[in-house]
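Every protein chain of the complex appears in place save one, which is left out.
Entry: chain A
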Amino acid sequence: MSYAYLFKYIIIGDTGVGKSCLLLQFTDKRFQPVHDLTIGVEFGARMITIDGKQIKLQIWDTAGQEAFRSITRSYYRGAAGALLVYDITRRDTFNHLTTWLEDARQHSNSNMVIMLIGNKSDLESRREVKKEEGEAFAREHGLVFMETSAKTAANVEEAFINTAREIYEKIQEGVFDINNEANGIKLGPQHLPSNANTPSGGASASQGGSCC
C-alpha cells in the first residue's frame, strides 16, 4: 500500500516495562502475558492516518536489558520518534529515565520526538509512580506524556498516533529535513519530488509543501 510518509520509531526503556507488549498491542491488537525477553531488536509496522494522509510507521522494539545497551544505541540515529517507557508499578524503571534520556539525546537526531510512557496503568493497586510525577518529568524535559496499558490497550493507539502527529507537525513547520532519510522520515512513493525543494532549516518555505 502506498503512503505519504514513513516514520521510523524506536521503543526504549528498562527490561520488563512492556515495550514488546505495546508494540504487539499496536500492530496485532493482542496481549502477551508472559515476558518474552527481547534479544537484540524486534520489528513491527503499521499504517495510520493523520490529516487524511496515510502514514506508515516502522517500529523497532529494542531490548531493555543492560547487556544489550550498546546495540540499542545503534538505533537512536535514524529514528524520527521514540517511545520512552517505564513501568508505573516499578519505581526503579522511573528512576532510570534520566539515563535513558541522556543516552537518547546524545546519540539521536536533535529533532527526534520523544514520548514518555508510563505503562501498566491497569495495575492501579500496585502503582508506585504517581501520574503527576510522570507529568512533571515530561514537562521538565520537554517530552509528551501518557499513561498506557498494553494489557487493556488503553491509550496505546494514542501513544503511537500522537507521536506521529507531533512528527508530522514538525515536518509542516519545516523543522525536519524530509529529504534526508537518515532522520527517520521517508517520503512515500505517491509523494513525487515536486516539493523536494526545502533544504533543512528552510522553515517558511516548506509550508504547504505537501500538496497531494
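Just so we're on the same page, a contact is a pair of C-beta atoms (placed from the backbone, for glycine too) under 8 Å apart; a residue touches a chain by one contact, two chains touch by 3 or more; residues count from 1.
What we mean here is this: contacts and distances are computed from a predicted model.
Engineer: For the chain omitted from this view, which of "NEDD8-activating enzyme E1 regulatory subunit", "DNA 5'-3' helicase", "General vesicular transport factor p115" or "Geranylgeranyl transferase type-2 subunit beta" is its UniProt protein name?
Structural biologist: Protein name of the absent chain (UniProt record): "General vesicular transport factor p115".
Engineer: For the chain left off this view, which of A:53, A:91, A:107 or A:165 is in contact with it?
Structural biologist: Residue touching the absent chain, from the options given: A:107.
Engineer: So which of A:30, A:77, A:105 or A:130 would be touching the chain we can't see?
Structural biologist: The single option touching the absent chain is A:77.
Engineer: Name, in rising order, the residues on chain A that touch the hidden chain in the full complex.
Structural biologist: These residues of chain A touch the chain that is not shown: 8, 40-43, 45, 56, 58, 60, 70-71, 73-75, 77-78, 107, 181, 189.
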